[in-house]
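Here the complex is missing a single protein chain, while all its other protein chains stay put.
Chain naming follows the written order as A and B, and within any one chain the residues start at number 1.
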Amino acid sequence: MNSNKPTGYDNRLGVKGWVYAGRYTFERYLYLGHRLSGLGLIAYMSLHIIETANRMRGEQAWAGLMGLFASPLFRVIEFLLFVMAVFHAMNGIRLLLVELGFFLGKPKEPVYPYSTSVLRHRPLTYVVMILAFVAVVLGSSSLFFK
Amino acid sequence: MTDMTTTPREITFRVRRYNPDVDIVPHWDEYRLHVHDGMTVLEALHQLKAEQTPTLAYRSSCRMGVCGSCGMFINDLPMLACQTQVLHLNTDIVTVAPLPNYPNVKDLVPNLEPLIQKHAAIKPFIIHTNSQEIDEPTGEFIQTPDERESISQFTHCIKCGLCLAACPTVATDPLFLGPQALAQAYRYSADNRDCGLKERLAAIDVFHGPYQCHMAGACSQACPKGVDPAFAIQLLKRTLVLDSIGFGKKKSSLAKVMPLADVVKQIEEFAPPPRTVGK
Partner (left out) sequence: MRETRLWSLHILVIPIIAVLLGMHLAIMHYAPVFYGMSVDKAREYATMLERGKSVAQLVIYMLLLVAGLYHGLYGLRGILRELPLTPTMVKVVDVGIILFGLFIFALGTYVTWWTFNAKLGG
């Protein structure tokens, strides 16, 4: 590479580019949602293993912890976690299928206006989002259990 | 109601300017231009350069969407300036910026070297067991129309670089191969005349390879030739997984050579001109 040639002003979008990089379609934001929910879930899972290890400190410690988690704030957080998990799981099912090449159609000579695999698997995206919504609605019934 | 996508009128162009000799950071300049129906962004830039700002730097060549030179970030989407009609943007303010995720050389000119280097890294050529035939052809490799169709759309890449500008992974990871290189890696590896997947593995079966594509789909949306690189990358993942468990391409399915003599025999009834190759 010619080191005398100027490389130029760094025009990379950086992490902001994960959030917004242009007027792209819905799936571009499902990617963002999947990333954020994944981070939330791995953080939660780690804390959950550490927190449930408190049982080894005896019944008193455990009861204190459970009392904390029964508070309204924590029940709301728990529900938000559930929504995150459902979204991540349902979108994950879509990605599992799509990233192995299913539901994307067959390679074809492109004719303008071009169809893209992203738009071709939109029906699957709808199905997955509807399933997620139904799961959240059904799961919200657990909020009424004491 | 007047159709604003055909009404000639004054349009404001916000153009991102950057002169490395003078500027530390880029800045935006505004220009007003009367735009007529059918005028492309590239034509607008030509006129701006001719009449208002002679120092404006940008790339262009064919002006008909086949060379890939004029890729720019227009109204928050990567587009070819020659293929974008100003009035069809349906707005009175048009923002024109250089492609993101590439170093900005000057004004609207991106440094496309990362694109070219990544493309070269995946060995973008047919690798056949009979390398002599590749270098000194004696005939044709047989490829049926179906075999061609299975990779045809991925052959239309014009290396314009819009896909890397759209990709969220390229936004942070300078080593990520990007949609263009990965799509071409599939295009060649899936070609029935090619058996080079093993040779390309060192370049593609790495962390910065296809598994850092998360199907955001922005690349396919941006591609001006319908290549659909996102599709190629998912097919590449499938190819790599199948290859890793022993279901890769069989050597026996590699394209055979149809010697020129046989080709000539087939079309003899049409009395072709005398053979000059192979004499």
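By definition in this document, contacts are C-beta pairs under 8 Å (C-beta built on N, C-alpha and C of every residue); 3 or more make two chains touch, one makes a residue touch a chain.
Fair warning: this is a prediction, and the values are worked out from it, not measured in the lab.
Looking at chain A, the residues touching the absent chain are 15, 35, 38-39, 41-42, 45-46, 49-50, 52-53, 55-56, 59, 62-63, 66, 69-70, 82, 85, 89, 92-93, 96, 99-100, 139, 142, 145-146. Listed by residue number, the positions of chain B touching the unshown chain are 169, 172-174, 176, 201, 205-207, 209, 211-212, 237, 240-241, 243-244.
The rule is short, and it goes like this: only the chains that are shown with their structure count from here on.
Residue ranges of chain A in contact with chain B, taken from their complex: 1, 5-18, 21-25, 27-28, 31-32, 34-35, 95, 98-101, 104-112, 114, 116-118.
Within the complex, the chain B residues that touch chain A are 18, 20, 25-26, 73, 75-78, 98-106, 110-111, 113, 117, 149-154, 156, 166, 168, 170-172, 174, 214-218, 220-223, 225-228, 230-231, 234-235, 237-238, 241.
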